[in-house]
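The structure under discussion appears below in the form of structure tokens.
A single protein chain has been removed from this complex, and every other one stays in its place.
Here is subunit A:
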Amino acid sequence: MTVESTAARKTTRRSSGTKRTASASTSTTKKATAKPATASEPELVQLLTPEGERVQHPDYDIDLSAEELRGLYRDMVLTRRFDAEATALQRQGELGLWASLLGQEAAQIGSGRALRDDDYVFPTYREHGVAWCRGVDPTNLLGMFRGVNNGGWDPSTNNFHLYTIVLGSQTLHATGYAMGIAKDGADSAVLAYFGDGASSQGDVNEAFVFSAVYNAPVVFFCQNNQWAISEPIEKQTRVPLYQRARGFGFPGVRVDGNDVLACLAVTRSALERARRGEGPTLIEAFTYRMAAHTTSDDPTRYRRDAEREAWEAKDPILRLKAYMENEGHADAAFFEELEAESETLGKQVREVVRAMPVPEHMAMFDHTYADGHALVDEERAQYAAYQASFEGGEAE
């Protein structure tokens, strides 16, 4: 059984093919005036306020049909439902660990829906919403957390690389992949995810250097969710993260990470820029990790409830719902059907996870090498003989 998000994905993709770039946009949908930027919130790109009001930005805009808006909403709701199910499965002992994306749905769906099929994504370990946008069967994401594999999918199937746990490493892989695209003369682009914690890693900074020097078609999408486990953003940087890009020689932009429209517009614009051969962009999606770092974490030891509550008012799903309801983009039936679809998804995920087979013992020797290795062969044979030595034991 698979749980697919292909239908919605195709809808958004198709429309994205005809989208204008931000600079060429002349959209005139109703908007209020954007709040002036303040010193504490520098140049935050926002198209939808926390109250669900459409606002204008001089550099970025987006004009989506009601169907497209419903598609984004559906993506966020189903992603959140999947995430909640995974958290529950961890509590039930079905998963060893789970890293929740709660609160980051807009950042992930907005950026994920900006991609073309031929683009390539390098995620961290929390990009469940981006995986959804790529058409990855969400239950595939759970194998690693259940302990039945260490990755578990063919990255080329959906152009979605394996989850990467060691922070920042994948930004270099993304840059190398983008260098390969440029060598091939293709016009695909790469989207590399990382977080505020990883921004301190040498690899991320080296990825900035390499991508700038080679003008590689890569977009760095940093979800600044304010916390690296227990360490607040102040422990990582003295300047807003997006401003670092300037020192490396490419543009940086901070976007409201809880605004799916702004995330889509900004990422689409950066990807188009990369396709045109104008090099990398750093996007800092300003958001908040509403849940613990992982199910093993206890945020009550290091942060206050009041902070979380303030961010609850900026919820990415509620603001889009308010906007859609106000504008008549969705009726009650849509929300009811989506609720039912969410429950079906949760049930399917539960069933698939519980049925996930434990790998055969011998599988630990598999795939260590492509061309084989004498020692692996020897140890595999020794282990098989050892297993077979037990009464009723079998070699394989």
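Criterion: contacts are C-beta pairs under 8 Å (C-beta built on N, C-alpha and C of every residue); 3 or more make two chains touch, one makes a residue touch a chain; residues count from 1.
Everything that follows uses one rule, which is that contacts and distances are computed from a predicted model.
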Going by UniProt, what is the name of the one chain that was not included in the view, given "Glucose/mannose transport system permease protein", "Monosaccharide ABC transporter ATP-binding protein, CUT2 family", "Pyruvate dehydrogenase E1 component beta subunit" or "Insulinase family protein"?
"Pyruvate dehydrogenase E1 component beta subunit"
Have a look at A:M179, A:V219, A:L241 or A:A330 and name the one touching the chain we're not showing.
A:M179
Contacting the left-out chain: of A:E51, A:E351 or A:D366, that is A:D366
Touch residues of subunit A, complete complex, unshown partner
149-156, 161-162, 164, 166, 169, 171-181, 183-184, 202-203, 206-207, 209-210, 213, 366-371, 373-376
